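Other chains dropped; remaining ones untouched in position.
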Amino acid sequence: MRALVVSDGATTVRSPEDRESLAAVRDTPGLSWVDATGADPDALGELVDVFDIHPLSAEDVRSDLRAKVETFESYTFALLSEPGFGPDAGALVEQIEARTVGLFVGEDWLVTYAVEPIAAVDQIWSAAADSPAQFTDRGPDFTAYRVIRRLMEEYYRVIDDVEDHIEAIEDAVVEDPSPETLATINEVRADLLALRKLLWPARDAVAALAWDEGTYVREANRKYFRSTYDQLVELVELIETYRELASGSRDIYLNALSTSTNEVMKRLTVVATIILPLTFVAGIYGMNFEGSPYNMPELGWTYAYPAVMLGMLGVTAVMLAYFRQEGWL
Amino acid sequence: MRALVVSDGATTVRSPEDRESLAAVRDTPGLSWVDATGADPDALGELVDVFDIHPLSAEDVRSDLRAKVETFESYTFALLSEPGFGPDAGALVEQIEARTVGLFVGEDWLVTYAVEPIAAVDQIWSAAADSPAQFTDRGPDFTAYRVIRRLMEEYYRVIDDVEDHIEAIEDAVVEDPSPETLATINEVRADLLALRKLLWPARDAVAALAWDEGTYVREANRKYFRSTYDQLVELVELIETYRELASGSRDIYLNALSTSTNEVMKRLTVVATIILPLTFVAGIYGMNFEGSPYNMPELGWTYAYPAVMLGMLGVTAVMLAYFRQEGWL
Amino acid sequence: MRALVVSDGATTVRSPEDRESLAAVRDTPGLSWVDATGADPDALGELVDVFDIHPLSAEDVRSDLRAKVETFESYTFALLSEPGFGPDAGALVEQIEARTVGLFVGEDWLVTYAVEPIAAVDQIWSAAADSPAQFTDRGPDFTAYRVIRRLMEEYYRVIDDVEDHIEAIEDAVVEDPSPETLATINEVRADLLALRKLLWPARDAVAALAWDEGTYVREANRKYFRSTYDQLVELVELIETYRELASGSRDIYLNALSTSTNEVMKRLTVVATIILPLTFVAGIYGMNFEGSPYNMPELGWTYAYPAVMLGMLGVTAVMLAYFRQEGWL
Amino acid sequence: MRALVVSDGATTVRSPEDRESLAAVRDTPGLSWVDATGADPDALGELVDVFDIHPLSAEDVRSDLRAKVETFESYTFALLSEPGFGPDAGALVEQIEARTVGLFVGEDWLVTYAVEPIAAVDQIWSAAADSPAQFTDRGPDFTAYRVIRRLMEEYYRVIDDVEDHIEAIEDAVVEDPSPETLATINEVRADLLALRKLLWPARDAVAALAWDEGTYVREANRKYFRSTYDQLVELVELIETYRELASGSRDIYLNALSTSTNEVMKRLTVVATIILPLTFVAGIYGMNFEGSPYNMPELGWTYAYPAVMLGMLGVTAVMLAYFRQEGWL
């Protein structure tokens, strides 16, 4: 647990571990930001007590619930998540994973809490520690906005990665369709599904911060959340578009398979239609009828063999021409 | 029928069977919880009379209606269900079954009623009988919440089981696709459908307990129902995700079948394309033309036979090379 | 046209055919129920006049419009329908048909009107004539409720019949899939579609009776309509479930066909792959090369023929083993 | 442009072509109906001016916009359309076309305007000219209702025609499925799509006339528009049903194709499985091994040939019995 306190222009970073030091952070005039991580409910006991945070809110963060915004008496609680790729070694497509972060925005304090450290929080923490002016000037809700905007950038990064996969798929289904392609399409679709599940509630949560009366977001800062909301709407639409593109690729793949079966059948039919009749003719002249002038007299004709061979060649040529005209060759 | 009465710090468990003993339970100061089971409408007559419960509410429980919440003059009636697996011996996937339980939350009393005993009710009953403090401190609505949360755990357990089936299916469609796989997918989809049908109305019912004005849920306890509502939303989304995964598996299975047919066709085509022309050549040299120097003079050439055999070998080699290059072998 | 009049405890059944007798029915103190059938608009003229019924309402009944509830100055008009099976002799599945019935609920009178006699109306009529107490105690709206509940039972009966068809289909697609199965599935789906078209507006109509202010349904009787509404919601969901089950059966059927084609192809491929090479070998030794020690000397070797036959047997055995290992046999 | 003026019981039909005569029509006490056609915006200039019609409304009619209702200061503007079949000579199914008509309902006047003459308007015009009583008694809004009801009849006529096509398709897919059937199904689906696009906004427009406050529809005439609304809802549902039936027919057709391919494959497999082994046996006894007692001694056995022929016959019989048992023949 760490705390950033800006009071009378002086910025201090503390590590409050007990109730007294936390209460001191809270009671210092000016703004303070407490950032906590860890899965142990007990370690948070003092934090929850000192800032009068509802225990169920902390549990919501640990339960990885979907994004939401709730306003309590002394703070607004925003539950959001940072997307990332899971360690799915064998998969063709990395799987989406999300880590939940809770932002508690009070009148003059901000508490952030996550089970594991969140990169977006760390970055904004460093920025606020380096140049506390923006932090103090615009209030804890603006700092919360900066964290959320940083989370949005992670979503853009993840969706860019998914877009790369979709483009690779679109090339693959045309150039080299294989059963793996379909598996990849399904994995990408699962990823897009997971992203949509994350973004839909996030959109609603940010909308609550941008428009709801009675939250701890100041009027002057709402415009920023509205801008984030517009980005979230774009992201959700982007995901829908990618889902349709993935469906289109699946159609093309399945059709490529049908086309391939059709082509294979055509080759077989061409070969069989040409060779089988010729083999039949050869079979005819392999018969052993004899002992009568009516029995296969042609076997003894002078030019019989060359004539038969030429006849076969002619039939083959005609058939090939016919198949070529039909577009089978 | 059994009754738990906490009055002046004393906890008593009674078995009220007639109108007087029930009225005594109701009129004892403090909190009371009456739990009834059984399908016989008449046996409930006194309970319905003494607690002024609408007869149609009791009938709703017996009719296994979908989850709902209704508030009457003297109580709030919540109809919910506990999921479980039916005794479907021959099926590949166990079928979802639900047992309905009715919770009647009054000012200082709670009545639970189900046709068959519900495990969740029994567990919370034991807990309340053992440590009545929480029961009396937070009121009958909190006890109802504890029962509902216990029911939620059953849903999680059932969905975990379904998830296992889906993972088994995802492996099966890739490694060993068989017609049974499709039947299993359909059964899992039917299970998910059944769960969704249970959870959607349950979500609305819990939302009514969490937000509606005028129910017998106290303001201080609403947060708990809201938390349950969030879990129900997560469950509904989980089910949607699993439904999409099951659809994806079905696509992969059907595609595996098409791919298999395509592969089979390719083998047949390879065999026929190589063997049929060779057989034709053998048929040629099996013909019986004779009696003229133009009729099959090659049959008597010194190296004719080895040459033909080598020629056949050469054609076969060229064709195999071609098919390998085309990716058919 | 018939009328049931309960006045001062005396129950009389009349057959009012003209304006005066109808007015007498209307003006008798106590409750009255007039039941009319017939397609002729003119025969209804007096009824419509005497009870001040809007002519378009009567026309709505004749036009078989979808279920609805409308409240006029002196009565509430409920349009509902009784489902049944049409006389579709040649069909695999009986087709759903509906007969419309209009219920006009006034302050102290009830008018029911249908083109053809409705079984549900007849049954409740008999019950009301036999024991008029319930009829008079709870008012004409409760009698309307009893008619509607009786109509619901018909829906349950029809849906049970459809369920039997679906179960028969589910067995058929697994055990004996045939093109007729698909036609049956489509007919069942059409039936479910027809039922849904009947039940959706009926649900809304009953909801209007259960919750809308200003209808001629008394507060005390609303709970009964609410209960009917809950049943209608269950019925609509049941139909959705059956539709999904029918879709699942269609998938299994279509897949059975693909699997069958795949199996057929495999057999053909196995036969061709084994027999064609053997036939080629037989063709080789049927060639007529001669006159040189290099031309087919093997034809004269002592054990040539048994050796070739054994070789063919060996190749066949190896191929069968390979196909068995591949799972093709 | 023509005008129907009913004043003091006298009915006159005029042809106002300039501003003065139009103003005279407008200013005559009693009711007046002006009907205009033509695509030229300028020719309408006086009409638009005299009746104070917004120029954009007239443009809406010319632009064939979707049905809608708008109320201006001095009139209610209803934009509706009359469906019909286009002159699509070569098509299997006639294509839906719609001609737009604008109805401007004022306090005591009605203006109808369309680019081309509309049959429904002409019919009601004749009826109003012949018996002006209904026209004057119920006001211009009732005349507008009669025009709209006449348009509805056209929709019923068109949908009946589409229903005939669907029934023809349902027979065709079972009895004689051909690629043209699928094209016909797609054309019917396009027709239903076009009808839905016409009827959905028409439904909303009529709903506005039936329920919206502030339009120029009198309270007493609203019931008629409500009845038309109910018919429109029925029509929209009918179209949905037909769309599902068309989808079902397409499934049956596609399945018939798969079944056919399966049957073709079975025949080929039966022929190949029976003939290929027999040909192989014939090939065996066509081999030329000789010069050793081990080389094909059976060729010289006394009953060898009849025995082989009987053996072949036996194998064929066994195979046919097997295929018959498997249901392939």
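Per-chain residue numbering starts at 1, and chain names A, B, C and D are given in the order in which the chains are listed.
Just so we're on the same page, a contact is a pair of C-beta atoms (placed from the backbone, for glycine too) under 8 Å apart; a residue touches a chain by one contact, two chains touch by 3 or more.
Worth saying up front: this structure is predicted, and the values here are computed from it rather than measured.
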- Task: Quick one: how many copies does the complete complex have, if 4 are shown in place?
- Result: 5
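Everything below uses one rule, namely that only the chains that are shown with their structure count from here on.
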- Query: Does the chain A and chain B pair touch with the same residues on each side or with different residues, judged by whether over half of the numbers are shared?
  - Reply: different
- Determine how many degrees of rotation, between 0 and 180 and to the nearest 5, align the Cα atoms of chain B with the equivalent atoms in chain D. 145
- Most widely separated chain from chain B, with each centre as the mean of CA atoms: D
- Message: Based only on mean CA positions, could you tell me how far chain C sits from chain D in angstrom?
- Response: 25
- Message: Averaging over Cα atoms per chain, report the distance between chain A and chain D in Å.
- Response: 41
- Note on the structure: Contacts with two or more other chains occur in chain C at residues 258, 261, 265, 268, 272, 276, 279, 283, 286-288, 296
- Message: Which label fits the chain touch graph of this model best, line, ring, star, complete or other?
- Response: line
- Item | Chain pairs in mutual contact under the definition given at the outset | A-B, B-C, C-D
- In the complex, chain C touches chain D at residues 54, 56, 59-60, 63, 65-66, 68, 70, 179, 182-183, 186, 189-190, 193-194, 197, 250, 254, 257-258, 260-261, 264-265, 267-268, 271-272, 275-276, 278-279, 282-283, 285-288, 296, 299-306, 308-309
- Note on the structure: In the complex, the residues of chain B that touch chain A are 174, 223-224, 227, 230-231, 233-234, 237, 241, 244-245, 248, 251-252, 255-256, 258-259, 261-262, 265-266, 268-269, 272-273, 276-277, 279-280, 283-284, 286-292, 294-296
